[in-house]
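Just one protein chain is left out here, and the rest sit where they should.
Labels run A, B and C following the written order; every chain starts at residue 1.
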Amino acid sequence: MTLKTGIVGGTGYTGVELLRLLAGHPEVELSVITSRSEAGRDVADLFPNLRGYLDIRFTEPDIGVLAACDVVFFATPNGTAMTMAPQLIEAGVRIIDLAADFRLKRAAEWEEWYGIPHTCPEYLGQAVYGLTEVNRDAIREARLVANPGCYPTAVQLGFLPLIEQRVIDIDHLVADAKSGVSGAGRKAETGTLLCEASENFKAYGVSGHRHLPEIRQGLELSAGQPVGLTFVPHLTPMIRGIHATLYAQLTDPDRDLQALYEARYGNEPFVDVLPPGAHPETRSVRGANQCRLAVHQPRKGGVVVILSVIDNLVKGAAGQAVQNMNVMFGLDETSGLSGIALLP
Amino acid sequence: MTLKTGIVGGTGYTGVELLRLLAGHPEVELSVITSRSEAGRDVADLFPNLRGYLDIRFTEPDIGVLAACDVVFFATPNGTAMTMAPQLIEAGVRIIDLAADFRLKRAAEWEEWYGIPHTCPEYLGQAVYGLTEVNRDAIREARLVANPGCYPTAVQLGFLPLIEQRVIDIDHLVADAKSGVSGAGRKAETGTLLCEASENFKAYGVSGHRHLPEIRQGLELSAGQPVGLTFVPHLTPMIRGIHATLYAQLTDPDRDLQALYEARYGNEPFVDVLPPGAHPETRSVRGANQCRLAVHQPRKGGVVVILSVIDNLVKGAAGQAVQNMNVMFGLDETSGLSGIALLP
Amino acid sequence: MTLKTGIVGGTGYTGVELLRLLAGHPEVELSVITSRSEAGRDVADLFPNLRGYLDIRFTEPDIGVLAACDVVFFATPNGTAMTMAPQLIEAGVRIIDLAADFRLKRAAEWEEWYGIPHTCPEYLGQAVYGLTEVNRDAIREARLVANPGCYPTAVQLGFLPLIEQRVIDIDHLVADAKSGVSGAGRKAETGTLLCEASENFKAYGVSGHRHLPEIRQGLELSAGQPVGLTFVPHLTPMIRGIHATLYAQLTDPDRDLQALYEARYGNEPFVDVLPPGAHPETRSVRGANQCRLAVHQPRKGGVVVILSVIDNLVKGAAGQAVQNMNVMFGLDETSGLSGIALLP
Partner (left out) sequence: MTLKTGIVGGTGYTGVELLRLLAGHPEVELSVITSRSEAGRDVADLFPNLRGYLDIRFTEPDIGVLAACDVVFFATPNGTAMTMAPQLIEAGVRIIDLAADFRLKRAAEWEEWYGIPHTCPEYLGQAVYGLTEVNRDAIREARLVANPGCYPTAVQLGFLPLIEQRVIDIDHLVADAKSGVSGAGRKAETGTLLCEASENFKAYGVSGHRHLPEIRQGLELSAGQPVGLTFVPHLTPMIRGIHATLYAQLTDPDRDLQALYEARYGNEPFVDVLPPGAHPETRSVRGANQCRLAVHQPRKGGVVVILSVIDNLVKGAAGQAVQNMNVMFGLDETSGLSGIALLP
């Protein structure tokens, strides 16, 4: 089986990562990649790592051409997928949106955080939130998958076992997350210049970040009730990787938390629970579709600390999108995703 | 007035930073610097940034020579200062220990965390903990100053106003701290090689770090009662800088926290409270004896988030040591410490 | 066909890279990996990127066990392979040495540069220098392949077309080469700590580097006469990558140099000649077994400038070793080597 795939957008970092993964996927043919700004340009000219592996040019977006695909990925800025997805879905194409357009269930909340009107709120209901480890069955049937954000992937995979098993006080969760700079994208902006962002560490968005409602929605769905979450993202001077450090107060400090996590994720191909006492490193997942977790209960006290790492461009974006595609089309879930992290 | 100063140790990163600051201090003469391993070597040969600014050689440590100094700094591994300080104090020399030997008040706790017997526990009582903004008066008279650790400086300066004013629940404090790699010192170890520590982010010591009892001691002294603190340090891929992100639950969410911090630190030359909404960057203090703080209360809720940055080698080590020296000898507290952070 | 492979050494950076490549190679079974210092330890415990991909432990080196392999790689310090290779060759095992033991043809020259006696100089004659693009036919039959050094790979691939076609003055060659820090290995040494090597750039070994005689030998073999080469290596603050900038004076400034390079490397799967005017980036080959070259003749003058980039751990070490293994055993030369460079 060979899937005909298309990409809308694809000049950013999630785009080039998606190209890398699809170029190496044994059951995929990349039929079309669109970009208004780069139309006509050889993809390998923009991303020279692809020279010799991918022979395709950017074209102007054209619904007719995209409609011939089995699946179309949107690697576009927020607000683009919602303008094209409905037509493609009507045409029978299955959609995976790597942006945020379909992540939140309530249009009003989406508009509050993203600052523009939602043009197809009627699709929010059928969109399946693509955290594969939570929604695998629904993803299998989905026409429209909302691929999770990078922080939300790391934070939810870290917190969910505790919430599902109701062993923590969900009113006082803290998620202190650190991201490499590629999370900010490939736009030319002063703040992400090497001279501004290297040899430097800072928090940002403490008053409220767009990933907060997305994380909260996922945790509340699991908890069946409101959760109290403080989420602080930080920029760390490296290209790839997210490290989420999660804090919660245990309601049952004697519970075997290590066993709880191993039971939850034992059969997951892309979630790896490290041995007790471990400290996962972001580089251990660099370029790989993996989330590695460690569970700590410092000095056997009442606080649990979860360490969760992903590559923001892979399990936090393009890799998880391919994982979802595999699930949607009945392929082996790991197909095209067996690349090992690059270390050092 | 010219102080005769000596340094014991000084081949590590706090050592070279102390040398940089003392070489530019208008009221200091560096009389002696000792190192067993580098005795006989020109200091500027080991640290070429000092070529042309400092003309002195490392010598073998000699109590007689050191005793001629007004003040001796120990920039040695833990466990060294306690073997030499008593003799020097008896000889009338004033001591500033940049290591941990005299930071904890209880010898048993020290021995538990540092793993070796304390050889002069009788000096713990007279040692003054050198967090200048807390103990300025006692430092003025001290014979022996225990210069604070880097994390403890950033975390205590961040939490203290909240504790002093009793506006938070002190049972559930979280300090999520991120340090540049120079905090690990100049020893050759695999974990701090560029190829291991760059393009990588990780937590360490989640089960318990030596700075935990030091921080807790300081906070409890201020609170007058036990505090519950979870402290998680992380290694971030840069040379200098600590960013502490501090979380606490407010007992009075309507209190004007910005005003509280500005009142506490308004007269402090080396603590800078940023305007509301700011996110301090570690690079804004690179090379400077500054702590910059920002106060956040996300979405006006019940949680306060404090962001606190220092240069771990300056306000977190050598700069604070010079600040303490200035106080001890009645100099202008800012003397020799007016260097502006290097940005970019 | 499944090759039984063994690795001697393998706790360094070329080792972990070899493990990554072999773990993903469809025709390889990794039978044994030895390490005296790590014997008994799970490989994935030392290199957590391999968790889930490789289930093998380090063992003590044992000639009997290694002799059961089809091919054994030495990823050891210089001087180790020469003590074990003869026995294994006698036992019918084919050897690929990633260290320098068999790279130089003259034992006296080897001993001068490496400072120890060569224990099996009689094998230097039969050893084939594993620059695949030069010695492919001989490698096919080789019992013992001396895998080239990283700098020598980048420099020779850059200079060879000019020398083969005799279009430059070979008395005055300059190779100014810059390497990421992983070239220095995983040993704990002060000079390669993040705090010493990041935000810093320096030359080293200007008076003479061990790769000089190796490069010169290769160039002279091609030229059929002595060459005059100045080689200056530099350390650049990144993990992976070599950039060689090569300078020569043209004897025929009107020759179409672009065509010359395209003709020489047009059929090579792992050498990519970029379009005229291009500047190859090291990241375009990060993790990939590629050498990318660009040819410049500034202002159409008498000087040719060649830019040559490789990943020092891949085409400069482990990847080229796998390429040579493929050639030796009649596999598709690109088998297991189709991974695309990780960008960004």
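By definition in this document, a contact is a pair of C-beta atoms (placed from the backbone, for glycine too) under 8 Å apart; a residue touches a chain by one contact, two chains touch by 3 or more.
As the structure is a computational prediction, the values presented were derived from the model and not from experiment.
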{"item": "Chains shown that the absent chain touches, full complex", "value": "A, B, C"}
{"item": "Contact residue for the chain not shown (choose from B:287, B:302 or B:316)", "value": "B:287"}
{"item": "Options A:239, A:291, A:321 or A:341, residue touching the unrepresented chain", "value": "A:239"}
{"item": "Touch criterion as defined above, residue of B:51, B:106, B:166 or B:187 at the omitted chain", "value": "B:51"}
{"item": "Missing-partner contacts on subunit A, residue numbers", "value": "13, 181-182, 186-190, 192-199, 237-239"}
{"item": "Touch residues of subunit B, complete complex, unshown partner", "value": "13, 16, 20, 23-24, 47-53, 182, 186, 199, 239-240, 272, 274, 280-281, 283-288, 290, 292, 338-344"}
{"item": "Absent chain, residues of subunit C that touch it", "value": "172, 174, 176, 178, 180, 195-196, 198-204, 206-208, 228, 230, 232, 234, 236-241, 243, 245, 247, 249, 277, 279-283, 286, 296, 298-299, 301, 303, 305, 307, 309, 344"}
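Please note the rule applied: only the chains that are shown with their structure count from here on.
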{"item": "Fitted rotation between subunit A and its twin subunit C in degrees, CA, nearest 5", "value": "180"}
{"item": "Same or different residue numbers at the subunit A/subunit B copy interface, by half rule", "value": "same"}
{"item": "Distance-to-centre winner among chains (Cα means, whole assembly as reference)", "value": "A"}
{"item": "Subunit A and subunit C: spacing of chain centres that average the CA atoms, whole Å", "value": "36"}
{"item": "Subunit A and subunit B, separation of their C-alpha mean positions in angstrom", "value": "39"}
{"item": "Overlap residues in subunit C, where contacts from two or more other chains coincide", "value": "13, 182, 186, 199, 239"}
